[in-house]
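In this view, the complex is presented without one of its protein chains, the others remaining in place.
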Amino acid sequence: MVENRAEPVRLDGGFWGATAVLTLLAVAAIVFWYVFPIDRYLPEAIVTARQVDTLFRFMAATGSALYIFVAGYLLYFSIAYRAKASDPPDAVGVQVHDNRKLEFWWTVIPTLFVIILSVVSVRIWYEIMLEPENGLVVEAIGHQFDFTFRYPQINGEVTDEMHLPLGVPVTLNLTAADVIHGFWVPAMRLKNDTVPGLVTSIRFTPRLAGRYPIICTQFCGVLHSQMDKQVLVIEDKASYDRWFKGWQQKNAHASNTLPAEGGGAISLQGGDVAAGKQLFAQKCTACHKLAPFDQKLVGPGLLGVLHDPSHPNLVDGKPATPADVASILQSGYTGSMGAMPNASANGLSEKDIADLVAFLNTLK
Amino acid sequence: MSVAAIGADAHDGVDQLYVETRELRLQGFLLFLISDCVLFSSFIFAYLYLRNSGQGWPPPGIQRLDVAFAAWNSVVLFGSGATMHYALENFKHGNFMKYMWFLLATIVLGAGFLGGQAYEYNHLIFGEHVTWWGSGIFGASFFTLTGMHGLHVFFGVCYLSVLVLQSAAGVYTKGKFFGITAGTLYWHFVDVIWVVLFSIFYLI
Amino acid sequence: MAVAAVPAGGIADHIHPEPQGFVRRYVFSLDHKIIGIQYIITAFVFMVLAGLLAEVIRTQLLNANGGFVAPETYNEVYSVHGSAMIWLVIIPLLTGGFGNLVFPLQIGARDVAFPWLNMLSFWIFPVAGLMLFSSFLMGAPTAGWMEYPPVSLQGAAGTSMWAAAIFLVGVSSTMTGINFVVTILKMRAPGMTFTRMPLFVWGQFATAPLLMIATTALAAALAALFIERQFGVPFFDPTKGGSPVMWQHMFWFYSHPAVYIMILPAFGIISEVLPTFSRKPIFGYKLIAFSSMAIALAGFMVWAHHMFTSGLAPFLQLPFMIITFLIGVPTGIKIFSWTATLWRGKIHYTTAMLFAIGFVGLFTLGGITGIFLAAIPFDLHVHGTYFIVGHIHYVLVGGSLMGVFAGMYYWFPKMSGRLLNETLGKLHFWLFFIGFNGTFIPMHWLGMLGMPREVATYDPQFTFWNRFESVSSYLMTFAILIFFVNVLWSIRNGKRSGPNPWGARTLEWQIPSPPHYYNFKHIPTVYGLPYDFSQPLPYKGLEEELTDSPPPVAAGAH
Partner (left out) sequence: MNAQLIERLGAVIGGVVVAVVAFYALYKDWQATGIENQVFKLMLVLLGVGAVLALLAGLNIVGFAPKGA
């Protein structure tokens, strides 16, 4: 029995019935996604978290509707058009190859939907990216198997929790001391990898007080799964200030200040800049860049270390002097990012130190 | 697919089977060259990415490469490309002895290029202490890329030597000489890769 | 219409004498069908090994503080599970296995363009597989199948073995890619223009350039990682000036085309199975064929959507998001065309058809979560979490593996002459369907609520759903066990299938099963698309195929 092509192929009643049911289901799904209380399961800790949730609701709603139609028709066609026992063994379906109009629409409509989705995503993405930049600057450093934080005016590092005041925009600079970690606070709906040798930043404005887990999402070693113990605490200004002072006292004597005047002042005369340049290339480029301070590799960038007043004060508030740099070269220094070897470990003679200081002096 | 289309006149035992298999082998060989080209371009991407993420080029402490010697060495390799082209032309037009001389010239020039490369490596490693692992991203990208290209030239020289022995033994007749065509394609490919490497390492 | 006959004395007209002896026929065989079966058997062996690793993972995650294996071992287990499943199971099965087995028959060729290269590309594959699994002996790779430096630089010796093994599999893939491109371009039966090729051949034609070009990019990245780990040459180590993000660029430039390598052949299988069992032509043949090519092409332009959170310059991320959204359109067209193929058909529920419909259902869910991940704001939330693990397994297991099962039930009769048992098949399908969904649906919300990826222990609040997943994964494993029992049992005593058990219309069903080593006595000429059931078969010259007259063997040994 061969299906003749003469009589036109039309959508039968059953098809429209199924379509009606599926449309109802799709509308129900859309309503469900817009009603679903996401923040009961995952609090919206920062302002943009709400936008990410709206994007998720939009995509989930349209995605569910699309999926209901596809899976629905799949099921309906499978049941309605199964080969019944009464059909002769060589029965065939209607031999339609394609339908220009239908194919046109199911190319154009998804393209339009993709354009709308792009516009919505880009708009929300801009809101995340264009958070104010003049807020509190905090630095989170990924180490193998915990995060440490650096606050302006707190020497050294805050090691246990990260505290943030409500409503104050924050610029969080992320970097790592050893391997790539992923700094993620689910309640913020935001994450970024902390890449060693690279400073990336995310900006947000805390909106809801609470204690939110910080989780590492990029495999970073054997105890990667233990890196979800730390917490981001968002609290009102008063308790934040109390916490802040506590850490200032605690770290007052931290290693950030200069070690005692160990090796005695060494003569810095007769430093040869060219030799210094050569030494710097061999010994220092592994951890320091010839670039402004914030271009961290392991140590900070050294451009203008002896001249640029904004270069962080290595000692008591005044720009570094050649003597300070010489003593650091001599006795090493433990910064947040790793320890700098002292002169003997670096194989630097006194003449070498003089050359290096002379060379650093020329960096404007 | 008429026999003439492939540019070889049909005698010397050339039948339809050889014509078709030759066409397949040619396509396969060209696709192999494309995939090898992707291998090089991936490393070239790595070099350019590292070069622009680093601190200026050449990194502090490493002198700029000697362009004069490299220019001479490149001319040697491009010369071998020209002689290889003429080897194939001569074979196609039947003058066998000229083909053999040009083929030997290609091998000599190719080996000369390898010698020049070895000289430059020697000068860099022992003269200026620029080593593969010791000189940061410069050593990594320079030695990996030029070394890999050098390896390809070495394989090419070995293949061409085998080609000389085979041609002497009369393996290649007027209608059946795909081995030579493949050798010429490979050699030109190695030349073209060096044009790119020469310009990105020495000229920019 | 005048269709050129096969040129006399050419490749298509030439049958070399039958290979003699067990080794020449079955071990070092040049016949693309035997090589296809060798690929499938080896890939299924690796699937069992990697599948057991998966069950170790699920048993470890039964409770929040793990405890089934030590954390280092757990990291090794999921890294080798991921690497083996992708490079030793899915890619070889779909390209080397089904590719070799089926498409030369469908285009009316006697063999692939380079049989020796085909044999070599197979024999590299088990060696590379053993290399990868032997990395357990020396401290297997622990940084997942992506092996991001600098943590992969700290890995034990097994990471270098991993790099070498994947390099080797890459070499095998490149050879297969070259072989298939030349075969499809040059060795189709006379009259079979591009718009008359079956859709499985289109799937292979879209995949082969990816195999050939993308794999070499990975070879370069792996070589760089190997050189850095063994000789200290600083490509990726940040303390020596290298850049870890560069690895991600080089790796994902291959790995996104790789996921299309893993799905396009499965699309091809589904586009063959659905029309045959709905007894009606595939809906929108041209659109499906061209969208396969569009997906393959766009696959090269979207790699950085895996790197939205790894510190790329923000404005650089936008084009990748938008092009990834655009890839959703051709994929959507294919899904709608498959659904429309079922409309007003006469659907026969063989197991192959069940898996095909299951594929469309589950892959669509994976595709939609893929669109979620393409949107940067949402990806910033769920990157590196179990949401991604859920998405991957929906498109890889719900997609490629369901396609492989559909292909096995569909073409097993053609290769062995015996049908796979239908009752065992249906049991396998339904248990697999339930187990699969139970295992991978909860991962979506676990990921969104805060369970990171690649963790040996997790926050106790997720214990219930992880236990639910682990139990469902045992059910899924049991279902796959049924499949293997079914295959092993049916080889000997499955029902005899005859040349065309499904009444299919593509070329491979018009010759005896299992086909002779030379495939066709006389290469047929093709003058139409085979999919219309109401038309006679569009082939000429197949009269002698099913008779037992001897083939015109060429005089000289080839």
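Lettered A, B and C in written order, each chain numbered from 1.
Convention: contacts are C-beta pairs under 8 Å (C-beta built on N, C-alpha and C of every residue); 3 or more make two chains touch, one makes a residue touch a chain.
All values reported here derive from a predicted model rather than from experimental measurement.
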(request) Give me the visible chains that the unshown chain touches, in label order. (result) B
(request) Identify the residue among B:48, B:75 or B:118 that touches the chain left out of the display. (result) B:75
(message) Across the whole complex, list the residues on chain B that are touched by the chain not included here.
(response) 5-7, 26-27, 30, 63-72, 74-76, 78-79, 81-82, 85-86, 89, 181, 184-185, 188-189, 191-192, 194-195, 198-199, 202-203
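Just so it is clear, only the chains that are shown with their structure count from here on.
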(message) Going by C-alpha centres, which chain would you call the most central?
(response) C
(message) Rounded to a whole Å, what is the gap between the Cα centroids of chain B and chain C?
(response) 35
(message) Need the CA-centroid distance for the pair chain A / chain C, whole Å please.
(response) 33
(message) Just the number, please: Cα centre separation of chain A and chain B in whole Å.
(response) 45
(request) Enumerate the residues of chain C that touch no fewer than two other chains. (result) 240-241, 243
(request) Quick one: which residues in chain B touch 2 or more of the other chains? (result) 59, 136
(request) State the interface residues of chain C toward chain A in the complex, per the touch definition above. (result) 66, 71-72, 75, 142-144, 148, 150-151, 154, 238-241, 243-245, 278-281, 283-287, 309-311, 314, 318, 321-322, 325-326, 328-329, 332-333, 335-337, 339-340, 342-349, 357, 360-361, 364-365, 368-369, 371-372, 375-378, 380-381, 383-385, 448-450, 452-459, 503, 531-535
(request) Using the touch rule from the top, collect the residues of chain B that touch chain C in their complex. (result) 1, 15-17, 19-21, 23-25, 27-28, 31-32, 34-36, 38-39, 42-43, 45-46, 49-50, 53-54, 59, 132-133, 136-137, 139-140, 143-144
(request) Name, in rising order, each residue of chain A that touches chain C in their complex. (result) 2-5, 9, 15, 41-42, 48, 51-52, 55-56, 59-60, 63, 66-67, 70-71, 73-74, 77-78, 81-83, 87, 90-99, 102-103, 106-107, 110-111, 114, 117-118, 121-122, 124-125, 128-129, 178-180, 182, 184, 186, 189-193, 195-198, 200, 213, 215-226, 228, 285-287, 297-298
